[in-house]
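Shown next, in structure tokens, is the structure this report addresses.
The complex appears here without one of its protein chains, the remainder shown in place.
Showing subunit A:
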Amino acid sequence: MPEVNDSMFKPVDRSRLRIRTKSRPVMGYWHEVALKLAKNKLALTGFFLLLIILTLSIIGPHLLPFTPSHQSLTEGNLKPSAKHWFGTDDLGRDIWVRVWTGARISLLIGIIAAIIDLIMGVLVGGISGYMAGRSRAGDRIDGFLMRIVEILYGIPYLLVVILLMVVMKPGLTTMILALSITGWVGMARIVRGQILQLKQQEYVMAAEKLGTSHFKIISKHLLPNMMGIIIVNLTFTIPQAIFSESFLSFLGLGVQAPTASWGTMANDSLGVVLSGQWWRLFFPALMISLTMFAFNAFGDGLQDALDPRSEK
């Protein structure tokens, strides 16, 4: 066996070496998210659709010379035309104008419901799921929070709404408050279930053993990994809140006539749609569907973009 000595080695000619550099430039996480989002056509469509709906809810009613409660009995139940773009209802009110003034109430309710879902639901569900099974005290925290959720589920929602209407005055604020009290419990259960599953993963154990704080484990490790589920739930919260509003208004507990909202407009058309006045249901329902589609498309794209493992 020959002896190995220094003379057997010689320096490499550096000019002949081609060190492969990473082709992908290093950039910040959020920068990357924005880039991925901009490349996703569906997400962009959703984003611009939302912008258009929001803009029209502001300027839409001013494009036609009617007010939302302007009645004209001689012009009742007209089909969509150049004068009334979306037609008129039985009292001769212009549906285009009512759809866009209604958009303000429906979108406001939907977005506030989503925000409450995000804050309360994720917080309560996150703490509860993370603490469960950790220690005796942790079990108690989880048990306590979940019993509160059960109680909020159990008490008849309508009673709470009526009580609020009595204590405060009926109207938009009261209704939003009523929706906020119980709206987040579904999200809390779903987040808790996900955390229970995810916290058993190796990376959480690793983070824990390295001394990462509980808050950081939840916010940096667990929540990003369940963003998809949170986003899906949010996109359903918005239309559900819009319909809760219409159900309450239907029972006389929501916004008062003649104020329009998408839910109440769809509701009012219940009797007439079968007799052929399709436009009275079609346009409010179309707007709800388009809003849903926009949030879903944007949410899907956002979810892909937030996931560091997805390529491109």
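Following the convention adopted for this analysis, a residue touches a chain if its C-beta (ideal position, glycine included) is under 8 Å from a C-beta of that chain, and two chains touch if they have at least 3 such contacts; residues count from 1.
We adopt the following convention: contacts and distances are computed from a predicted model.
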{"item": "Choices \"Spore coat protein CotJB\", \"ABC transporter permease\", \"Protocatechuate 4,5-dioxygenase beta subunit\" or \"NADH-quinone oxidoreductase subunit I\" - which one is the UniProt name of the chain not shown", "value": "\"ABC transporter permease\""}
{"item": "Options A:Gly102, A:Gly126 or A:Gly186, residue touching the unrepresented chain", "value": "A:Gly186"}
{"item": "Of A:Thr67, A:Thr212, A:Thr259 or A:Gln303, the one touching the omitted chain in the full complex", "value": "A:Gln303"}
{"item": "Omitted-chain contact residue, chosen from A:Thr55, A:Ser219 or A:Ser289", "value": "A:Ser289"}
{"item": "Contacts of subunit A with the absent chain, listed as residue ranges", "value": "132-136, 138-139, 143, 146-147, 150-151, 153-156, 158-160, 162-163, 166, 185-186, 189-190, 192-194, 196-197, 200, 225, 228-229, 231-233, 235-236, 239-240, 243, 246-247, 250-251, 266-267, 270, 273-274, 281, 285, 288-289, 292-293, 296-297, 300, 303, 309-310"}
